[in-house]
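All protein chains but one are shown in place.
As written, the chain order gives the labels A, B, C, D and E, with residue 1 at the start of each chain.
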Amino acid sequence: MLQMERIGIYPGSFDPPTLGHVDLIERASGLVDRLIVGIGINSQKTPFLDIETRTQALRECTAHLPNVEVEAFTGLLVNWAETKNCRILIRGLRAVSDYDSEFRIAMANRSMAPDIETVFLIARDTYSFLSSSVVREAATLGGNYSQFVPEPVYHRIEKALGRTD
Amino acid sequence: MLQMERIGIYPGSFDPPTLGHVDLIERASGLVDRLIVGIGINSQKTPFLDIETRTQALRECTAHLPNVEVEAFTGLLVNWAETKNCRILIRGLRAVSDYDSEFRIAMANRSMAPDIETVFLIARDTYSFLSSSVVREAATLGGNYSQFVPEPVYHRIEKALGRTD
Amino acid sequence: MLQMERIGIYPGSFDPPTLGHVDLIERASGLVDRLIVGIGINSQKTPFLDIETRTQALRECTAHLPNVEVEAFTGLLVNWAETKNCRILIRGLRAVSDYDSEFRIAMANRSMAPDIETVFLIARDTYSFLSSSVVREAATLGGNYSQFVPEPVYHRIEKALGRTD
Amino acid sequence: MLQMERIGIYPGSFDPPTLGHVDLIERASGLVDRLIVGIGINSQKTPFLDIETRTQALRECTAHLPNVEVEAFTGLLVNWAETKNCRILIRGLRAVSDYDSEFRIAMANRSMAPDIETVFLIARDTYSFLSSSVVREAATLGGNYSQFVPEPVYHRIEKALGRTD
Amino acid sequence: MLQMERIGIYPGSFDPPTLGHVDLIERASGLVDRLIVGIGINSQKTPFLDIETRTQALRECTAHLPNVEVEAFTGLLVNWAETKNCRILIRGLRAVSDYDSEFRIAMANRSMAPDIETVFLIARDTYSFLSSSVVREAATLGGNYSQFVPEPVYHRIEKALGRTD
Partner (left out) sequence: MLQMERIGIYPGSFDPPTLGHVDLIERASGLVDRLIVGIGINSQKTPFLDIETRTQALRECTAHLPNVEVEAFTGLLVNWAETKNCRILIRGLRAVSDYDSEFRIAMANRSMAPDIETVFLIARDTYSFLSSSVVREAATLGGNYSQFVPEPVYHRIEKALGRTD
């Protein structure tokens, strides 16, 4: 039986990427033949890290995964997924997660694109509270956040906050 | 025994009205003698559809229901309800709903107006993820959202987005 | 316009009835023309109070409400509701409630009997934790539970537990 | 790059199988190369349908899916999965689901078998309330449950309840 | 055995303080030797009541509690807590609460400051829906909110809204 290539998209804002995101990318990359990390561009919000910085950082963090690509997109996620022949959206669920909001988005996406399946993986225990907004707040207010993000993200945040030379 | 007329209010922003809202109005209209759809005016947010457009659209969508009226209101809901001799507030709960926030509002309303009862109906399965914000996002980003809203709402949104002549 | 009589059923085990149940009956009785409190008979569980005792106690507790009746039933709730020409099921939701289980039941009932609407009221703050099982445990283990149940229930429990003469 | 065969297990009691289960099997079969439907044998509960009947019914319901097998198992799920070289467990999440319990199980499984990933799909809207226990209750109490189960299950339940000849 | 003084911080925005906050302070003050009510200054939001007003109001409301102090702080909570030799953060959980968000914050705080323990108390039934935002909305829209706040807060809000002379 001929098997089509399975293409998955892991969408998000990744502003900034966290260790939880990278862990999920590693695990998701084993579930599909090709995984596209899709950075959604939200033109209405001033980002913490600009889109170029996030893209570069995620590429560095996933360089060891041959079937993973990183790309930014605008517009509706499911429309973009269709142009990529992607049938699988991958999202992480945190134990302490906004489960309802994830569910709502997945159901709306299914209604708009019935052929695309959303698949949820569970965040690792140690990252179950971790989110980009936790990092933003800790970094901005002078907290120790180095245990929350991969190194390529850490030094870009420090630079963006003007703390490195 | 003389029975007072039962007047219910179904309050919301309806920005825009969805098929889920209309389904709920239809079902709620059978539970009370007179149902007022109350469109709350929030002067601090720029609306997606203006209040006039939402009122007209909801009137068209409920024209087949003789005991339903549509009206906009400002100020506190329970204060307005009292001026209408309304004792029943009706709200929909979605399976994937912000249940806690609905509950909190209902309890605050009860504390301020003990004679007014909040009554919850469950959204129909197929609308369980549907909300005005899903419609706004899909419409703005170029998604197919015609299956989410009644026709009178659809053409008003298209017009507001400058897509029709 | 001729208006059909609105008949509601408030179903439950009521084993035993609590002050939360009675409060809900009082409020629900104002929403419909006729309210039937339906005590479900579960032949597979040994009850705490027998069905006769629960029926009598609920009748005493609701004697001041002229449009309320108390009746036991067997079999599937929605089947019984149809024989009563009831279109409205009323349930309480506690702030700290098994919301999911209530929702699941309501959706299953709707699937089996689409003409019957489930309507939820919110339990009063002071009863938000209260359930029959809390009463059973407190009563059995010697706790003070008189603030949880109406007097006609209290003395029947004490009698059932052999503490009165 | 040589790609290992992706083997998934969809575990459950399936007592009885519902239309929700079959829908999930169809969708899950597209995500892996080979899907094993694993019926867990619980020796401590009297089943509604015996293990043989459930196995046959699920085989009939999935006969159109060439990469799906049905098999019963005893003991710990992750131990069995390892003997099957399975790295992917698939579970459905219902909008009105016992999300916490699913999560807890998945995390315990990960702790015992770190190489096995649990993947969640979302139940279709129309099945979001549906569970085996809803079917058991409706079938036992004389409700109309034919819209909840596939035909091969329906006639087996009727037979088990002694209603067919 | 020599026992170190137990210092707790009860952090929040308190904009405005509610009866729920004061109740929690009273109960929390019994659990530690010294309780600091920490008003977080968020320089990015225009407050409803300014920081000076909130501090004074909370001091008035807690004047009867000898081991309670009120203080404003900027920056990251756990950093500030460490300068105070505080090992215990106290938070209230409402029955209808954003439980997930409380949990997430507590886990992030633990990750950044492992020696500091977050301890949750449950809000009293009658305050289970109450929050500063409920008060702000009711007060702004002309609702009756005097039952939600202590007197020293009420007259400061009325003054801030220009309703007193």
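Everything below uses one rule, namely that contacts are C-beta pairs under 8 Å (C-beta built on N, C-alpha and C of every residue); 3 or more make two chains touch, one makes a residue touch a chain.
Since this is a predicted model, take the numbers as computed values, not measurements.
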Which chains here would be touched by the one that got left out? A, C, D, E
With the missing chain put back, one of D:36, D:78 or D:95 would touch it. Which one? D:78
Which residue of D:63, D:112 or D:161 touches the chain not shown here: D:112
Absent-chain interface residues of chain D come out as 75-76, 78-79, 100, 103-108, 111-112
For chain E, which residues reach the chain that was dropped from this view? 1, 3, 6, 27, 30-31, 33, 66, 87-88, 93, 95, 99, 103, 106-107, 110, 117-122, 125
On chain A, what residues meet the omitted chain? 95-96, 125-126, 128-129
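Here is the rule we use: only the chains that are shown with their structure count from here on.
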Tell me, which chains sit next to both chain A and chain D? B
Taking each chain's centre as the mean of its C-alpha atoms, which one ends up farthest from the centre of chain E? D
Among all other chains, pick the one whose mean CA position is farthest from the mean CA position of chain B. D
Across the interfaces C-D and B-C, which one involves more C-beta pairs in contact? B-C
Which is it for copies chain A and chain E: same residues on both faces, with over half shared, or different residues? different
Counting only Cα atoms for the centres, state how far chain A is from chain C in Å. 48
Please report how many Å separate the Cα centroid of chain B from that of chain C, as a whole number. 30
Roughly how many whole angstrom separate the Cα centroids of chain A and chain B? 34
Residue list for chain A, restricted to those that touch at least two other chains: 99, 103, 106-107
